[in-house]
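Excluded from the complex is one protein chain; the other protein chains are retained at their positions.
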Amino acid sequence: MSNIFTDTFAWLADPQQWSGSSGIAVRLAEHLQYTALVMLIASAIAVPIGLYVGHTGRGRVAVVAVAGALRALPTLGLLTLFVLLAGIGLMPPVWALVILTVPPLLAGTYAGVSSVDRNVVDAARAMGMTELQVLFRAEVPNGLQVMSGGFRTGILQVIATVSVVAYINLGGLGRYLFDGLVLSDFPQMLGGSLLIAGLAIAVDLILALFQRLFLSPGASAKPDRSQPAAVDLTDPVTAEAVVQGGTS
Amino acid sequence: MGWFLANSGHVFDLAGQHLVLAILPMVFGLLISIPLAQFARQNSTLRSVVVTATSLLYTIPSLALFIILPSILATRILDPLNVVVALTIYAVALLVRAALDAFDSVDDDLRQAAVAMGYKPAARFVQIDLPLSLPVLFAGLRVVSVSNISLVSVAALLGIGNLGMLFTSGLQRDFVTEVVVGIIAILVLAVVMDAVLVLLERLLTPWSRASTKPAGGASA
């Protein structure tokens, strides 16, 4: 028992593990690269739709239903399917993860826009703003706090699930889980897990700090929402709350 | 479709195993989370410790947990118990939060009224707090249900029987149909479980139906 943990720390502390083409530094960079790619594509899809639905209120039921259904999709199944259909390489696994990442981003964006006090929106309209101005000058700034909550949930989910792409011969920190698994090398697996968990927590802390420093709490935000408990939003209950309209 | 019909026995067998591996952790998770949440409600320090600790658990990759548990639990490596324990840990991570929110959602005036009526703490908890927190608790359970049903499939990488086997086998045999059947079966399980939970919630909270508009078509 105890030697698994000491072995793991020895593994993590070994400078050799950190360098080279399969070293931790490279794996970490790959992991972040996949995460960024998935987030970029998923945001490009989810944000416009979320803004549209949030602003117009059209298609709300469909968005909630689709987001719920997508969330039930098994990562491993989707990954396998895409690779069998589209072959190996970077993009098939990335697309599989995009599909899984769109729901929290979509829900977060939608919830952010619709969480803005209707009086604020009406006032903006009364001031003579066009619909686009209402969206980008009133709804988006005020809903940003909730939106960034969805974004944080999404990015943490991606950091965790990107590990699975190592099942299909991509890199990333997940490599240590799968290589450790087939070689029955527990320290490697445990070390890899700690790195993934550590990365998730570090990224979330940075995002929480960013959220606190640069985002206005928003006209509709409740005080408890700005509480940046480090890993709160890893937690799908919060994610679910975001889906359900921004209050929990 | 042809493959599914020819192998339906196999698929149903895997679905049954899948369901057991998904449901047991929900039950255990609930049994652990409710007292834990009650305990954490004592003061704000305890509360943030419990919430942070349980949320941290959620960042451990599931595959790693499945593998590492045998050396901690002294179980055999292929023991489905490892999966049950791992998913129970995730369920607790989610449900403690839900249970805290759920107990918070109970109007404090009601509690006070119960105390005034002479309820002892235990009786008050069982007869007032718990029933009234059911709607929020069920919202949490529904999230756990979807997440568990999806996560169980990862255990197939370790040879623990469930619908995820259709993914590993489909990949090894270059067989898209098998993978698609697996995905659909998991979606069906998720929807069925969700419907069961909604139904269960309605049965357990008859009073909330009176205050809710009758939702058409929801009767399963």
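Just so it is clear, A and B label the chains in written order, and each chain counts residues from 1 on its own.
Quick note on the criterion: a contact is a pair of C-beta atoms (placed from the backbone, for glycine too) under 8 Å apart; a residue touches a chain by one contact, two chains touch by 3 or more.
By our rule, contacts and distances are computed from a predicted model.
According to UniProt, the chain absent from the figure is "Glycine/betaine ABC transporter substrate-binding protein", selected among "Sulfur oxidation protein SoxY", "Glycine/betaine ABC transporter substrate-binding protein", "4Fe-4S dicluster domain-containing protein" or "NADH-quinone oxidoreductase subunit D". Touching the missing chain, out of B:Q17, B:T54, B:T88 or B:S153, is residue B:Q17. Although one chain is not shown, part of subunit B still touches it, namely residues 3, 6-7, 9-17, 19-21, 76-81, 135-136, 142, 156-159, 161, 165, 168-169, 171-175, 177-178, 188-189, 191-192, 194-196, 198, 211-213, 215-220.
Interface with the hidden chain, as seen from subunit A, comprises residues 21, 60-61, 64-65, 68, 83-84, 87-89, 167-169, 175, 178-179, 181-185, 244-245, 247.
FYI, only the chains that are shown with their structure count from here on.
For this pair, subunit A with subunit B, the centres built from the Cα atoms lie 21 Å apart.
Considering their complex, residues 48, 51-52, 55-56, 58-61, 63-65, 67-68, 71-72, 93-94, 97-98, 101, 139-140, 142-143, 146-147, 149-150, 153-154, 156-158, 163-164, 166-168, 170-171, 174-176, 179-180, 182-183, 186-187, 190-191 of subunit B touch subunit A. Those residues of subunit A lying in contact with subunit B across their complex are 1, 4, 68-69, 71-78, 80-81, 83-85, 156, 160, 163-164, 167, 174, 177-178, 180-181, 186, 189-190, 192-193, 196-197, 200-201, 229-232, 234-240, 244, 248.
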